[in-house]
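Yeah, one chain of the complex is gone here, protein chain that is, but the others are all in their spots.
Here is chain A:
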Amino acid sequence: MRPTDWRKATVERIRPETPRAATLTLNVPGWSGHRAGQHVDVRLTADDGYQAQRRYSIASAPADGAPQITVVEVDGGEVSPWMVSVAREEDTFEVRGPFGGWFVWDPAHTEPVLMIGGGSGLVPLMSMVRAGAPARLLVSARDRDDVLYLDELEKRGVDLALTYTRRMPLGWTGWNRRVDREMLWKWQPRVGPRVYVCGPTAFVESVADDLVFLGHDPANIRTERFG
């Protein structure tokens, strides 16, 4: 089978991540593995034949085997509400991939990397972290409920910095604003490492601009933007 062939995916396990997000572990016969950061295309078919197609980043590490996708529910969305609120074990849809060869991390890249994620932008970064990427991670979230994988990141001892843009947890003394130049400078003044930035368009635009302003080589900055 080729990556471009559609195959049947069976939901093997569902794990709620936040009130608005869930991780689905997929059983995909013939799955040939992926690179950390890649995505799959999924296709859902309704009883009347109506089909919807979307792309979701893979959250699991290549070594984990069965691919996992983490989906954050989009207000007024069509596929994401199904993934987060309707799906249950043994449900099926179609999947193909993996795709994408740019926003990826391979173990051959042994130098430290910087990662900056906003909202669901954390998903492909998490795949890289789980794959062993030597990363410092800066996460921007609206509030505590908006942070994916927090327990696991802490358990893994990941070098993690957080900023809350709307509501801070009780007793929070850290950053509580959008990512800006001063924050990026304080977080990591050294330029040179490869930087991965993923999140909503406005977030990625402003963070990437700030990184260039701070002296990072644009060629070292890899971005992925979600609507």
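Points to keep in mind about this one:
Convention: a contact is a pair of C-beta atoms (placed from the backbone, for glycine too) under 8 Å apart; a residue touches a chain by one contact, two chains touch by 3 or more; residues count from 1.
In this text, contacts and distances are computed from a predicted model.
Remark: of the listed names "Sulfite oxidase-like oxidoreductase", "RNA polymerase subunit sigma", "Rrf2 family transcriptional regulator" or "ABC transporter", the one matching the undisplayed chain in UniProt is "Sulfite oxidase-like oxidoreductase".
Touching the missing chain, out of A:55, A:109, A:142 or A:186, is residue A:55. Even with one chain removed from view, chain A keeps its contact list with that chain: residues 2-4, 8, 41, 43-55, 77-79, 81-82, 86-87, 91-94, 99-103, 201, 204-205, 208-209, 211-212, 218-219, 221-223, 225-227.
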